[in-house]
Structures are given as structure tokens and as C-alpha cells.
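Left out: one protein chain. Kept in place: all the others.
Labels run A, B and C following the written order; every chain starts at residue 1.
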Amino acid sequence: MAAPLLELQDVHASYGSIKALKGISLTVYPGEIVAMIGANGAGKSTTLMTICGIVQVQKGDIFYRGTSIKGTPPETLPPLGLCQVPEGRRIFPRLTVRENLELGAFYRRERTAIDRDIDQAYSFFPILKERRNQQGGTLSGGEQQMLAIARALMSRPKLLLMDEPSLGLAPKIVQKIFDIIAEINKEGTTILLVEQNANLALQTAQRGYVLETGAISMEDQAATLLDNPDIRKAYLGE
Amino acid sequence: MEYFIQQFINGITLGGVYALIALGYTMVYGVIQLINFAHGEFFAAGGYMGVILLAYMTGAGYLETHPFLCIAGAGVLTMAYTAFLAMGVERMAYKPLRYASRLSLLVSALGMSIFLSNGLMLTQGVFDKPYPSELTHGGFEIGPISVGYLQVIIVGMTAVLLVGLNILVFKTRIGMAMRATAQDKIMSSLVSISSNRIIALTFAIGAGLAACAGMMTGFYYGSVRYDMGFVPGIKAFAAAVLGGIGNITGAMLGGVIIGMVEVFGAAYISGQYKDVFAFIIMIAVLYFKPTGIMGENVDDTRV
Amino acid sequence: MIRECKKVLKPFVLGLLWLLALLWPLLGIHPDGTLSFANAFQVWLYIAAVAFVCVFLYVLNKSGNLDFAARPAAVLHGRVSEAAGRIPAKAWIGLLLGFALIYPQITGRYEQDVAINVLIYICLGLGLNIVIGLAGMLDLGYIAFYGVGAYSYALLNTNFGISFWFSLPFAAVLAALAGCIIGYPTLRMRGDYLAIVTLGFGEIVRLILNNWMTLTNGPNGILGIDPPSFYFLSFDGGLSFEHLYLKKLHYLYYIALFLAVFTIIAVRRLNFSRIGRAWESIREDETAAELMGVNTFLLKLLAYAMGAVFAGLAGAFFSARMRFVSPESFTFLESALVLAMVVLGGMASIPGIILGVMALIVLPEVFREFELYRMLAVGGAMTVMMVFKPRGLIPAKRVGTRSEEKEG
Partner (left out) sequence: MRKQLLTMLVLGLILVPFAVSPAATKTLRIGSMSPLTGPYAADGNDIKNGTLTAIEIFEEEGGIPGFDEIELYPQDTACDPKQAVAAANKLLNLEVVGVIGAYCSSSTIPASETLAEEDIPMITPASTNEQVTERGLPYMFRMCGRDDDQSKVAVQFIKESLNADSIFIVDDKTTYSQGLADGVEKECEKAGIEVLGHDHVNQGDKDFSALLTKAKSKGADVFYMSMQNHATGSLMTIQAKRLGLDAQILTQDANMHPNFIKVAKDAAEGVMVTFGYVDESTPEYKKYAKKFSAKYGEIGAYGTYAYDAATVLLKAIKESGSTDPEDIKAEIMNMNFQGASKMVKFRPNGDSGSNYIVFVIKDGEYVKYWDPAKGKL
């Protein structure tokens, strides 16, 4: 297999005195979609925040494209092609849709290329074009999720971390979002997907990790995990 | 009627001074939600740096030969100095507290305010320092009403800065980054905005504005004093909140309203209660519109 | 060790260069058109030397080179606190109270005067703590209630001759009333809007005290206030009451001690009562508290009123001790000082606030010898303490994240 794009080696992290991650090791290879599933509070979002440098690594190391990114400030990562669609979307509520998109490309300087990418995003999500002068906070949940994805794509990421893209959305829209995710992946972006909706996530992903109270409890091909009776019982409600 | 117009001119000038300080106040607040009590001290430091440079230029004889070049030069250096000071204060006293309780930050700011004003006193002495104001003290008369050039300059400057700042914040890349940082620091760092740099920059701009105001008031009133920052600092804070804190146009409006209320209160009712009127108007406005005149209805958890 | 050095060295050097760049123009540019360097460099070198020693110790400590000293110290500390732990808390409190009781016997006037100040500010700090620490509302005009209390006693005493002890409840009630008046319009506001409105009210009260000549005698203040007094049964020449004024400082000290102990007990009771829990729920999440059936309107008003009561008591004592009140004692800086004490010590923590009060009253007195550098040191110390201990010297255990701070 090719060299891993992202590799976590025994990563520990904590919020204040609460230990959130107790030795996470995972690998993401170029071109794949990796799903990370687990219950509420298992440490999924913390893992992503730790990769992005928001939460400090206490022990262990994180490698991106072979070099350690432990301790680098979060704002230096998007230029390297590592980008996140965070939990709860975190649209800038009082910035317009267009401004939100422009911010996605904040580190890039070439005006024409950015304008072209924005047009591309609009063609990808026509609804955003309609709403381009509205404030981000006035969009509906689904529209915000699309905006969040489009914003992340503006930085032309190689690896996209997605946190709960289905959270709080109507089932119909969830399906649409996952179609989009698959399409983004098809165009060459590697995706690490964190989801509570294990069924959908594992159907979309190639491989999967199961997280339990801050540690990886299982790791396998997505299809295998989907067939695992324990998983079905614990996360798929059967 | 002449009396009214004259007082109106007085009010708008005073309002301009408050607005100039409030602009910086509100910018800093907008980005990190900090009531920067040290802002008044930046104002004083600006006033002092101006007087130091101008006195030096007078002593060295430059001011006589190239008056306007000197004033412009002193202005630029003063703003740079104060911006530098503010960035240092931010780095030392506020940055370590970025994720601490806002009250801790407030106390740290109070400490800085006391520290800076006493530092000014120790290095520059307790006496007020005169500005070389002969250059700028002219004026003209329209009928019985006299208007000073400086009054025009202060009001004009405030208007220009208002427009300039609005352009900066709403039309430029940096401004967009500032607004993003103000709304969500984590998310803005995820889109590769260095919030530390943006905050430092905001402090620099805010302090530069305060320094500009400090020099203007130095020229206008004729002298500076080490404790000159305290009262205008509070008034500017009131002005910024009255206009809707974080809102640039609001700060300007708030400053003018406070200035007007003070002047007309003093002119028609009583000089001793003018601050009372200013605060009562502020409280009344906030009572009916708790987010200030131009304030947006931001969601509860963030206020 | 080398690694730590490298990490610290760069910001340290940059910081010192920055300081030099800020300091030199203030000291080195002269109005006669000359520049000098020696003066600024000298001051700078002093600061640099002190800073260097601090950083050096820090690095040594970080890299473990101080272990030979730190370890026995830690062991000692551990043993002492263990030994201290064996003695029950009640004994400690008793010991402390005992010390407080004999304090005037072993000290001079000046120390007693400082101690009285400490005790007054303990009342103020704990009162403000109800508003800020418990109910979570930022109040920058708290000193106004202190002023109301002080003027209540001053006016009652000079106009109607009412004695200190009878005036105390009046002062408390009037201050509580003022609390409600200030509290009412501010209830709709949150965060910094609340801060500026309370600041405004504080200033209004001060300006009224300063300007209402017929009532308060304006800036001249009120003179000739009676000190606290006691009636003693006297038997010479038949049974009569002897009126004794307590002018001596240590009598006043005991009254202050009594007020402070009263405040500590009352605040502690409030803290752990139903009302205290309701206040905490408002602090943590006002909307949720309201949904749970907490009457936030009444409780917030009550927080203001209760906070004001203690300030009123302290104020009445203040005017009785000074025998003179003037509006200058009730400036914004004073409010800021009390706020700083509360935050510095640790919000909502009673021992913390007591420690905070001691720090901010005793520090300026320690620095009194340095005259001009005094306030500079106090200001600097406030910032430094916050930077290193943002939650206060003794943080309270029960404080969660406040709703307004969740964002970060």
C-alpha cells in the first residue's frame, strides 16, 4: 500500500483534568474514506481537534504526509492540504455566504483562481449561489452543512476531516450530503469521517475505526464492521 | 440661537474626541470581547509621545522650519509607538488569558491601566506638558459664532476614520479575517487565519486610533497629563456600549451622543451634573434597547 | 536544560528589546532637542537584570536543576499540609479567630488601621462576591452601596443623633433599596452592557453625593460623625447609663472584626442555601435556570440587594471610624479595587476572597516605602497574578464554565 497520508501514533490528549484520548493510533491512506464511529463522548471530535492542533497532544505523535505536525499551530495546516468541517458546522453567522467561502480560501492569494473555485462551489451547490449575499446564520441546517463543506473545499484540501455531517439534518438531506461526500472523494480528496450514524458512514467508507471512551476498540474494512453483530447491536440499533 | 449653534459646535467636537477613542475601544472589543481598560492609557501614551516628539523637534529647531512635515512625522511615529505598546501589552497581559475567564482578563486589563498610567508619571513627571499649539490655534468666525480649525479637523478626522475603518473591516481581506476571528476563533484558525496575529493587529489599529485621538486632544486642549486617559476612557467605553459595542458606526454615534448630552446638559441645565446626564441617557437607551443603538441581537450565550 | 533555554530565550530577548524600544523614547528624548541614552539604558538594565534572574530560576526549575532545593521543599510542604490536615478545620478556624482576637494586643496603631481596612474590604469583597461570584453578574459600580451605607449613618447621626448600632439596620436597608433601584433596570442586560450600566450608576451616585449640597454638603463631606458607642450600667450616683464612645482604634478593630465574621458566616450560609443554589444556576445558565422554574427576576434583584446590604454595613462602619465622609472615597477606582480583590482571590471562594483582600490591601502598604513606585507595583502585580493564576489564588470548587465564556 502507498505511504499513509495521516498517521496517529498512540495519541493522548485531555481537556483540563479530563482525559479525552487515551492512546489513539490510526492510519489514513491516500484516496480512501475512513469512518470513525463511536458513542457520544467517545472522543471522536477530540481526535479531529487534536489532529488540527486545537487540542494539544500530550503524548504520542501525529504524522501528516510523513512529517510530524504535533504542536504546529492550527492555522498552518490548511495550506498543507489538511482541512476540517467541524462539528456543528461553525458557519460564521454574521458573514455572508460568499464571505464564508472566501475565508475558506484565506491562505490562498491568487484572486482569479479563488473566484473560479467559488463559481465551482456555486455550481456544486446551486442553493448557495441563490443565498450568496445572505448572512451565514440565516441559512437552514442543510444549507449550512453544504456551506461548511464548500468552505472547506475552497482550501483545496488533500485530506478532509468531517465531523458529524449528518447532525441535526432531515434524513433526505443527510442522504444528499453523503452523496456529496462520496463525490468529493471520487475527485481525489481523502476523507476521515466521524459519524454517529454508523450505518451510513460505514456504507460510504472503505475502512472504519470504532472508538470507545478515548481508545480504538476495533478496526477493519467497513463492510466487515457493518456485518459484525456486536457493532450492529451497539451502533446500529439492532 | 447663536448660543445654541455655538454649543452645538462644542458638542460635536467633544463628541468627535470621544468617538475617536471609542472607535479603538469598540474594535478591540469586537474582536476579543475585552473591556480594555488600558485603552485610555494608550490614548494618554499617544498624547505624551506626541508632546515628546514635538518638543524635541522644537528644541532641535525643525518645527520652525518645517512645521507641517514635523507634525505629520510626529503623528506617524506616535501612532507607531502606541501600536507597538499595545501589541506588547496584548502579548504580555492578555494573550496568556485568551481562554481564561473574562473577569480575569478584566482584572488584568485594570492592572495594566494602573501600571501604564503610573509608568507615564514616573518617566514623564507629574506636571502637565504643553503642546506647541500656536500652529494650530487659529479659527474663523461665521457671524457671532467662532469655529476653531482644530474643531473642524477633529470632526473631519473622525468622519474620515469612520469611513476608513468601515472600508477596512467590511471590504478588505484583513477586515474579513477580523470579523471571522470575532465570531469564532477556533473556526477561523481552522481556515488558516492566525487569530493571534489578527488580535495583535486589532490592538495595534485600536491603539493607533487612540494615539491619534491623544495627539488631537493635546493640540486642542493645549496640554497632556499622565492621568488624562482615565475619564475619557470611561466615557469612550460608555459611548461604545451606547452605540452597540463592537459596532464601528455605533461607537461614532455613541460618542457624538455622549458629547452632545454633556455639552447641552452643561449649557442649559447645570455643569456639575453633565456626567450624570450622559450616564442617564446611556442607561435609558440601554434599558429600552439592551444591545445599544446599532447593536445586533447577538445570541444570548455569546454576549 | 539547553532545550528549555532555547525555548525561553527568544521571547525573553524579544521582550526585553521591546521594552527598551518603549522605554527609551520616554526617557531619552529631551525637549531641548537632544537625545540621551545612558538614563534609559540604566533603568532598562535594572529591569533586565531582575527579569533575567526570574527567567533563569524558571528555566532551572523547569529543567529539574532546582530539584535539590525543590524536592525537600515539596516534602516539607507535604508534611506540613499533612500535619495541618490532621487538625480539624474547626480548630484552624478557632486558631485564626484566636489570632484575630489578640491581634490588637500585639500590634501598633498602624497595623490595626491596616487590619481594619482589611476587615472592611472583606465585607465588601464578600458582598460583591454574591453579585459576581454567585449570581454571575458583573458589577462595576458596587462601591455606590458602600457610599449609601456610609452617608446613611453619617446623615442619621449628624442630623438626628441616632447612634451607630441603631443606624446599622437603616444603612443596610437603604443600601438594599439602592441595590434594587440599580438592579431593576439592569436585569434585562447581560455581560458588558450590565458592566457599563452599573459603572454609570456608580458614577451617578458619586456625582450626586458630590453635588447635592443641601443633603450631603458636597465635596466638603460630613464632619463630626460620632464613633460607635456603648451604654454601660453605671452605679456611681445612683443607677444610670453611661455613654461611652469607642474612639480607641482597637475597639473599632473589634467592631470591624465582628462585622467581618458576621459577613463571612452570612455569605457562607447563603452560599449553601436554596437561594445560593438558585443563584449558581443563574450563573451557569440563565435560560436553563428559568426553564427549571427559578424566578430569575426576583433572584437577581435579591442578589443585588443582598450584596448591597453588606456594603451598606461596611459603609456605616467606615463613616463611624473615619468620623468624616466625603465623596472622594467612593470613586470608580474603588469599585475596581474590590472587583480585583474578588477575582484575584478566586471568585465564589470565601478563603480566596479573604486572601485577595489581604493581597491588595497589604501589598500597597508594603510598597508604601517606595512611594512613587507603589501603584506601579500594584498594577503590575495585578496583571502578573492574573496571568499566572487566572482563576484566582484559591479557586472555588463549585464553579463551572459560565455560559458567557463557553465560546472559547
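Throughout what follows, contacts are C-beta pairs under 8 Å (C-beta built on N, C-alpha and C of every residue); 3 or more make two chains touch, one makes a residue touch a chain.
Remember, it's a predicted structure, so these values are computed and weren't measured experimentally.
K.L.:
Of the chains that are displayed, which are in contact with the missing one across the whole complex?
P.N.:
Across all of the complex, the chain we cannot see touches B, C.
K.L.:
Out of B:M228, B:M252, B:I281 or B:M294, which is the one that touches the chain we can't see?
P.N.:
Per the contact definition at the top, the residue touching the missing chain is B:M228.
K.L.:
With the full complex in mind, choose from C:V8, C:L60 or C:V114 the residue touching the hidden chain.
P.N.:
C:V114
K.L.:
Which candidate, C:A51, C:V362 or C:V384, sits in contact with the chain we can't see?
P.N.:
C:V362
K.L.:
Would you write out the residues of chain C that touch the absent chain, in ascending order?
P.N.:
Against the missing chain, chain C presents residues 80-81, 84-85, 87, 89, 92-93, 95-96, 99-100, 106-115, 117, 207, 210-211, 218-221, 223-224, 247, 249, 318, 322-326, 328-329, 351-352, 354-355, 358-359, 362, 365, 368, 371-372, 374-375, 393-394.
K.L.:
List every residue of chain B that touches the chain not included in the displayed model.
P.N.:
3, 6-7, 10-11, 13-14, 17, 118, 121, 126-130, 133-134, 137, 139, 146, 148, 217, 221-223, 225, 227-228, 230-232, 262-267, 270-272, 274-275
Throughout what follows, only the chains that are shown with their structure count from here on.
K.L.:
State the chain with the largest centre-to-centre distance from chain C, centres being mean CA positions.
P.N.:
In terms of C-alpha centroids, the chain at the greatest distance from chain C is A.
K.L.:
How many angstrom lie between the CA centroids of chain A and chain B, rounded to a whole number?
P.N.:
43
K.L.:
Any idea how many Å lie between the Cα centroids of chain B and chain C?
P.N.:
For chain B versus chain C, the centre distance works out to 29 Å.
K.L.:
Chain A to chain C: how many Å between their CA centres?
P.N.:
Spacing between the chain centres: roughly 48 Å.
K.L.:
Of all residues in chain B, which are in touch with two or more distinct other chains?
P.N.:
Only 184 qualify.
K.L.:
Help me check something: in the complex, which residues belonging to chain C touch chain B?
P.N.:
For chain C paired with chain B, touching residues are 15, 18-19, 21-23, 25-27, 29-35, 132, 138, 185, 188-193, 195-197, 199-201, 203-204, 207-208, 210-211, 286-287, 332, 336, 339-340, 343-344, 347, 372-373, 375-376, 378-384, 386-387, 390-392, 402-408.
K.L.:
Sort out for me which residues of chain A touch chain B in the complex.
P.N.:
It comes out as residues 52, 54, 73-79, 83-84, 86, 90, 92-95, 99, 102-104, 106-107, 151, 155.
K.L.:
Touching residues of chain B toward chain A in the complex: what are they?
P.N.:
173, 176-177, 179-180, 183-184, 186-195, 296
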